[in-house]
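The complex appears here minus one protein chain, its other protein chains still in place.
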Amino acid sequence: MPGTEAWTVLLPELVIVGAAILLLLVDAAVPESRGPHLAVITLVALVVAAVLAFDQWGADAQLALGGMVVSDSFGVFARWVILGAGALATLTAPGYLKPRNLDRAEFYALLLLATTGMTLLAVASDLVMVFIAIELLSLALYVMAGFERGRLEAQEASMKYFLLGAFSSAFLLYGIAFVFGGTGTTNLIRIRAIASVGGLDDFRLAGVAVALLTVGLGFKAAMVPFHMWTPDAYQGAPTPVTAFMAAATKAAAFAALIRVLVLSLPALRWDWQPVLAGITVLTIVFASIVAVAQTDVKRMLAYSSISHAGFVGIAVVAASRSGVAAALMYLLVYTAMTVGAFGSVMLFREGQSERVHIAKYSGLGIKRPAAAALFALFLFSMAGIPPTGGFWAKWYVFFAAIRADQAWLPIVAVAGSVIAAFFYIRVAVVMFMQDPPSDDDMPLDPSPGLRMAIGISALVVVGTGIAPGFFLSLAEKATAFGP
Amino acid sequence: MTDYYVSYAAVALLAVVILLFGVGTFAAWRLLRPQRPNWEKLSIYECGIDAVGESWKQPNVRYYIFAFLFVVFDVEALFLFPWAVTYEQLGLFAVVEMILFVVILFFGLAYAWGRRVLEWA
Partner (left out) sequence: MNGIPWLSLLLFIPLAGAILAALAPRRDELLKRIGLIVSLATFGVSLVVFAKFEVSNAGFQLVERLTWVPDWGIDYYLGVDGISLLLVVLTALLFPICFLASTGVNKRVKEYVIALLITELAILGVFMALDMVLFYVFWEAVLIPMYLLIGIWGYERRIYATIKFFIYTLAGGLLMLVGIVVLHVAVRGQGEVTFSYIDFLELAPQLALGTQAWIFAALAVAFAIKVPVFPFHTWLPDAHTEAPTAGSVILAGVLLKMGTYGFIRFSLPLFPEIALKAAPYMMAAAVVGILYGAAVSAVQSDLKRLVAYSSVSHLGFVLLGLFAFTLQGAQGSMLQMVNHGLSTGALFLLVGMLYERRHTRAIEDFGGIGSVAPVYSGVFLIVALSSLGLPGLNGFVGEFFILSGAFQANRLAAILGAGGVVGAALYLLWAYQRTFHGPITSDSNRVFKDLTTRERVLLAPLIILIVLIGVWPQPFLERMEPAVSKTLSALVGGGP
């Protein structure tokens, strides 16, 4: 049967989609049921998908489904990061949604469908597949961002994300069209083959094509200057969705960026490397500077996410095996840090909603030392202070960049890190060095799922900090690309 | 090299012609017609009767939902057409594939049904 070869590559995705459909049908049939079964089904689906994905680890890379999808260790690692982010977000979701009466099957179904889009993006080996996957994950995320129908910021977030996202999808599509025009194919492996024998040397629009592709994918990865949607979307969306978006979308987008630029278009390196290098510099510096001015914690974390995208971008610019491994490692640690940080934001309640203004965190370290300490752990990891995982991730990125003779990038990254350190430690200063207002009891809102999610994230951050060798070698094994 | 750009040039020329056509006819009309505005001529046309109230009314969302579902299933039908024409050559695989496609979309319909979206009132 043509086009179905090795369809088992997509078993994880099939499981997730099946679970999504199941959730919707179950909820349509028995709409008023309560209890954690929705989250449980979602988690089970994600775990099963992760186990199925593991099957492809370490095996020789092979194309599947008519060349649309590839099964390789890179895809497995990226999938694991995405599924992990999805699972952690699912853990945090019920605690947030239930008090707001939003704990519905649609949320979990959308989360699963978004995850499908992301994992498809991680294993896509055809530009059309890349586009389909991006659209799938985007549409689900647009809806999830606006899930809190009553809140105006949520509607604004969703609307902004949708409009800008549609725009950037158009850019991506145009870029794909140009590449197709130049090579006659949209398959990434064949494009590489054509480009490596000089098939693109006469193609004057190659630079334009690469630029358009970078714009389209860079939007999803939230790099400056395509980041305009990020602060509003992260601030307005329900925080579990923010955590999910921040972590998983970036992993998926960078997986695609690596596959398209590093795997498939290394011949066009002279086109995309300087452009991407410029973008990463802008990203790190601009995002760090603007984050300093933020008073809303979610918005500050959004800008910090943008700056982290810049670090992963440095690893991509390195365009080497170490670069790819460094990018994967960074995405792994970044997922844990981000979910941990946003989870901590969910933890601190103020009345019926979250504490978002930074002044409301003053004295938290005194009243709730353990929770504040965990939050501080995630912030310090983001700042790159040893011995947390964030330090090793940054270090590996620097190493890859220096090895690829791009030593100036780490210097800029260092400057950005110093600026960024300011707003990271400011939160710690406010929490630990200011006195709490006496009338504020600072209640915590720890649903069991939230506790587990923060705990797992903290374990990953500390684990990668103390035993980085294990994770580094995993990331290096994952650089076995498609055939 | 010029061959490469000739096709683009043709498109550009076409765009310009279209633009000129549109702008040109309206401009000509503007220049040639007499300008004698009067209140009744300028008022909104409402099938001959007097217009009352605001011209914008919020439509009920059920129209939107039905239009939405229509588009989805219309596109599904669209995909059925080429399949219908070629499925003989593709064999069993095509049948199974299309059944899967229709079934997944049917789940969507079942969900919409269960969520009472298809009720009009």
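When the chains are written out, they are named A and B in that same order, and each has its own residue count from 1.
Please note the rule applied: a residue touches a chain if its C-beta (ideal position, glycine included) is under 8 Å from a C-beta of that chain, and two chains touch if they have at least 3 such contacts.
Model, not experiment: these values are computed from the prediction.
Novice: Quick check: which displayed chains does the absent chain contact?
Specialist: Its contacts among the visible chains are A.
Novice: Any idea which of A:Val40, A:Ala59, A:Met228 or A:Val418 touches the chain not displayed?
Specialist: Selected residue, touching the omitted chain: A:Val418.
Novice: With respect to the chain omitted from the figure, which of A:Gly184, A:Pro387 or A:Pro437 is a touching residue?
Specialist: Touching the chain that is not displayed is residue A:Pro387.
Novice: Under the stated touch rule, tell me which residues of chain A contact the chain that is not displayed.
Specialist: 366, 380, 383-387, 391, 395, 398-399, 402-403, 407, 410-411, 414, 417-418, 421-422, 425-426, 429, 432-433, 468-469, 472-473, 476
Just so we're on the same page, only the chains that are shown with their structure count from here on.
Novice: Mind checking the centre-to-centre distance between chain A and chain B? Centres are C-alpha means, answer in whole Å.
Specialist: 35
Novice: Which stretch or stretches of chain B touch chain A in the complex?
Specialist: Listed in rising order, the residues are 91-93, 104, 107-108, 110-111, 113-115.
Novice: Given the complex with chain B, which residues does chain A contribute to the contact?
Specialist: Answer in residue numbers: 1-2, 4, 21, 24-25, 27-29, 31.
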